[in-house]
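Right, one structure below, let's go through it.
Not every chain of the complex is shown here; the ones you see sit where they belong.
The chains carry the letters A and B, assigned in the order they are written, with residues numbered from 1 in each.
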Amino acid sequence: MQRIHIIATGGTIEKVYSEQTGNVQNLDNKIDRYFRQLRLPDADIQVTHLMNKDSLEMTGADRAQVLNAVQSKLADHAPMIITHGTDTMVDTGLMLQQNLAGLQVPIVLTGAMTPLGFEGSDGLQNLTESLLAVRVLPPGVYVVMHNQVFPVDRVRKDRELARFVAK
Amino acid sequence: MQRIHIIATGGTIEKVYSEQTGNVQNLDNKIDRYFRQLRLPDADIQVTHLMNKDSLEMTGADRAQVLNAVQSKLADHAPMIITHGTDTMVDTGLMLQQNLAGLQVPIVLTGAMTPLGFEGSDGLQNLTESLLAVRVLPPGVYVVMHNQVFPVDRVRKDRELARFVAK
């Protein structure tokens, strides 16, 4: 049984539609419901709901909290997935890379362009891909989305194309 | 074959998620795609995309346009469904009732609390119900949603409950 840590920080992937405001917001955790749609007989998934923020609102203190959470789990020698808003996903990833010298597991950042459960959402695809990726990738920090795997220092978001591209 | 007119005016039922703005907006028609998920072997559905507005933004001129569209179809003796934002659905319905003396077909107003295709959406349920309702209701103007049928002059939206209730 492979342990896999998920650290949830919010972002579009977790957004829900509010019938009261008519907007999508980070109000609730939803990724757990979606993991349960997958068959993961050999995975021991440990989810930490660290925060639930639009990534444009993440501060330096929030990023320090992400680093802290990651460090506290390193002793497990288990790979990690961080769900994150796409706008500053690369920033958080670079910060982790700089602060985790000698990293011995893969850390994958992923998210979605459209919230989980909305028609056309890429959220479940990205979660599925990330869960597979952390089993086969060498140690390092990556962005995994849309059937692509990018080392975090060689990727940027293309806002117009609504996806990540190599830089 | 039963002809049924659909007059689409927008509202939450038609809203789409924009990956560029991160909001839901009335940008695109989507009800046609959802009708095609239903089996309607005996229905001749005629869709008119009249406008695509949040119903809080509908003006008197917009309502006059709805009345016009309805009147232009009365010669068909076919029932009608008007998809509409829920916030002012009752206003439009009352206006129609006042201006359509001697109405000989049922006119059903319907919509959704959550856009079609978003998890937990009531949109397809309400469309399915409305299509059935116009086949069996007597002439008049109604609101049909959530397994309820209300004559338009005996209903109001309860915003907190996110549904319509008798008044």
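Following the convention adopted for this analysis, a residue touches a chain if its C-beta (ideal position, glycine included) is under 8 Å from a C-beta of that chain, and two chains touch if they have at least 3 such contacts.
Please read all numbers here as calculations on a predicted model, not as lab measurements.
With respect to copy number, the whole complex recorded in this structure file holds 4 identical protein chains, 2 of which are shown.
Note that in this section only the chains that are shown with their structure count from here on.
When the CA atoms of chain A are superposed on those of chain B, the rotation angle is 180 degrees to the nearest 5. Mean C-alpha positions place chain A and chain B at a centre distance of 39 Å.
Chain A makes touch with chain B in their complex at residues 12, 17, 19-20, 22-24, 54, 113-120, 159-160, 162.
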